[in-house]
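Removed from the display is one protein chain of the complex; every other protein chain stays in position.
Then we have subunit A:
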Amino acid sequence: MLPAISAFFGRLRSLFRKRRMDREMSEELEFHRERLREKYLQEGMSESAAERAARVRLGDARRWQERLREVWSFRLLEELMRDVRFSLRLLWKSPGFTAVAMATLALGVSANTAVFALIDSLLLRPLPVPAAHEMVVLDLLEDGSRPGTSFCTPFFRSLEGQSDVFQNVFAFVNDTLQVRADSGNVSVHGVMVSGQYFAAMQVKPLLGRYLTPADDKEGGSPSGFAVVISEQFWKSWFDGASDVIGRKLTIANVPFTVVGVMPKRFMGADPTQQPQIYAPMSADPIIDAPRDHLHGGTHAWWLTVMARLRPSVELDKANAALQAVSTSVLLASGGEPEWIKDEEMHHFRLAAESGSNGFAYVRSVFRKPLLTMFAMCGGLLLLACLNLASLLLARGAVRERELATRRALGATRARLVRQLMIESLLLAALGTGLGVALAPMVSHALAAMLSGGNGPDSMVLDASADWRLYGFAAAVALIASVLIGLVPALRATDGDLNEQIKNGQHAQQRHARAKLIPRLLMISQVALALILVSGAALLATSLVRLYRTGLGFDPHGVVNIAFSMDKQQLDGDQLMEIYRQIEVGLKAAPGVKEVSFQSIVPLSHRNWNGTYSTPGGVRQLIWLNSVGPEYFHTMRIAVEQGRTFTWSDSKASGMKIILNRSAAKRFFPKGDVVGRQIIDHDKGVYEVVAVVGDAKYRDVRGPATPAGYVPIQQDPQKKPSLNAVVRVDGPWAPLVPFSRELAARLAPSIPAPVIRPMDDVIDTSISTERMMALLGVFFAGCSLLVTAIGLYGTLSYTTARRTNEIGIRIALGARRLRVMMMVFRENAVLVVIGSGAGLAVAVSLSTILTSFLYETSTRDPWILAAATVTLVCVASAASILPALRASWIDPMQAIRAE
């Protein structure tokens, strides 16, 4: 080992063995003294003379210890520890400043860390499978449209055999399974997977085996259908029984055999879903009965397809290989010739993109809001740092005399800068620590807002901490400490030593540059705050407009109760009879005013459309829903002409349809509408019995789409699962047990009905806007608070420094109002300049928000003016207190204090 290195370790060791080394040193010296004494005795000295001579020669024991300790003492580290202790004492002595600084930083850090945790979990974290970088997601490309990620069965089956570039090609689809429990059927979150799914994942099962291509055969393997379950499901459903392999699960009233249990860390190919049951894709006709996507040919686009590349294959090569087989896949699909020709014309081709963090549909939805949010958080953190920097700067100015004295006593500038930096590093570390501690709370709240409740289709965001998060937090702390500490530390220690000591407290006769930095800091703070506030104002206004926009129906007090009827025995009139009884039952529930049914809940992202035409006219696409009697009254949709449906509108009574205003205008621009006919693409004839008001169907944003309503008795589905629409007066919670009981009595084999208030559906449908607006307002509030603290703190410090100057002014007859204005003006100028700059930047930056805004211009003068006025008011409020205090200074006391 090099001498220097071994000396370093020696010193490090000695730090922890001080006491023992001290003791040994004394013993060593004592031995030496003893030997000297013996030598003197031998030389003929008297006992006492020898004793004295030895003592004199060795000298003072304490001086010895000092000298030896210096050999092994660790100067740098010990000084550092002394500095840390000193800084802690200083911070402790000004608790107000410390608390404000820590809270400010913690606010910035927790917001940043929380958002980063979400970004990490949604966008950065790789799938927890071996060699995740080999995973790819397959896309369908066409000219001019966004890549599609939904595949039909024939496409997937042709690709499954592609083994030139892929080790495995697999497909999956998230689904809700009806599993038989003691109490009846229960909905369980699951996924249907193709044969090579688990082979591609390469994660060993905890128990048993995983599903193989043999399980993905039509009708299951010879021993019937198999399923793999999650560890969580194994524990909750089977109580963690060790003999779970081979046990049966009844899904959709058909027995499935449990063949394996997957460990907890495995979460499938979509990191935002945590399926409890993995069933083979070939079981779709059973699981989704009466629907059958598996045999839907090119009409059912239901699969997400991923693949694992061969180890040495690059993405480019995979893409080339996919492009080469695209046409043959298309031709082999068995699609209608017209459609194939159309696809070929649009340059249909297959492609692969990196899938190392799995496929999550929500990623495409949330990438932009998350990144925008991250930028807002970054702005807030920067604001917090600027604020702390100006506070420290002001504090440094107050400590000028102390620092100058220390320099005069021989401390080097580097030493003082180091000490001041340690102070800011400590502040940053404490603030970051607090922020990181708070972050999980914030990120849970954000994740809850993003995932939109606990519905069966809601997503799971794993925002738990990992090394990326800790690295991020550490980086934030480091950057923050440099940002907040360096300038003040350099400023506080520069300048002319003599000047500072002579002038002491009122050393303000320094050159103009000295005042420039703190002012620039304050100005950028105000500007940054204004940017955040105006952004928030835009988002909030847009949200309010979104809520105010006419939905076309009144959602307040309406709840949807979903009944899953598709797996029970009855259909046709018998099933309708059940719905009738449900209607009667629900009407008897407490607080219920009206009851009806609909098959599609508006704004719930479930859609149904079809093309219709007037006899001899052009085909038009309209959106469809099947609804029960009293539907329009229950939803408060105006009936403009004609009559609504009744229970006697059965299939036998001739097909009926009700059009909304937009659809009616499209089909029949002139003349009466009621009583006329439209024709569907199978030449079925419908009689229009009414025209109703436009109501939003797919999206809150934008005008209502043309829509048609058919009676539930004429719903084309064999066993329609309908939502009861119930308008209640008062709380809806009692409906939960009530409807559950009702379903158990009338249709014992269906799962418990799911209740969802209409308000909740609407909130979810605009969850991105809601989240952005709520966060924007939150950040704006924080930045206003931080700015106020900064302006107040800095002005208080600078005013405190001028106490005797102001005292003298007052003693010489300056009026107190003038004094107040003089102090107030200091901030007012900064605020005006800062607002101007902020406004300019805000206007140029706000275009980023355009895609989140609804009917709101990014340059709306009223909104920008309101934001500016708010900021100026807050800033004035923060400046008035120090100004008032300055005007109350007692001249006698101020001068005497000098």
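Keep this in mind: a contact is a pair of C-beta atoms (placed from the backbone, for glycine too) under 8 Å apart; a residue touches a chain by one contact, two chains touch by 3 or more; residues count from 1.
Here is the rule we use: contacts and distances are computed from a predicted model.
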**OP:** Choose one: "3-oxoacyl-[acyl-carrier-protein] synthase II", "Cysteine desulfurase", "Carbohydrate ABC transporter substrate-binding protein (CUT1 family)" or "PadR family transcriptional regulator". The correct choice is the protein name in UniProt for the chain not shown.
**Re:** "PadR family transcriptional regulator"
Subject >> Contact with the hidden chain (one of A:R57, A:K264 or A:H681) >> reply: A:R57
Subject >> Residue numbers in subunit A that touch the chain omitted from display >> reply: 1, 3-4, 6-7, 10-11, 24, 27-29, 31-32, 34-36, 38, 57-59, 64, 67-68, 70-72, 75-76
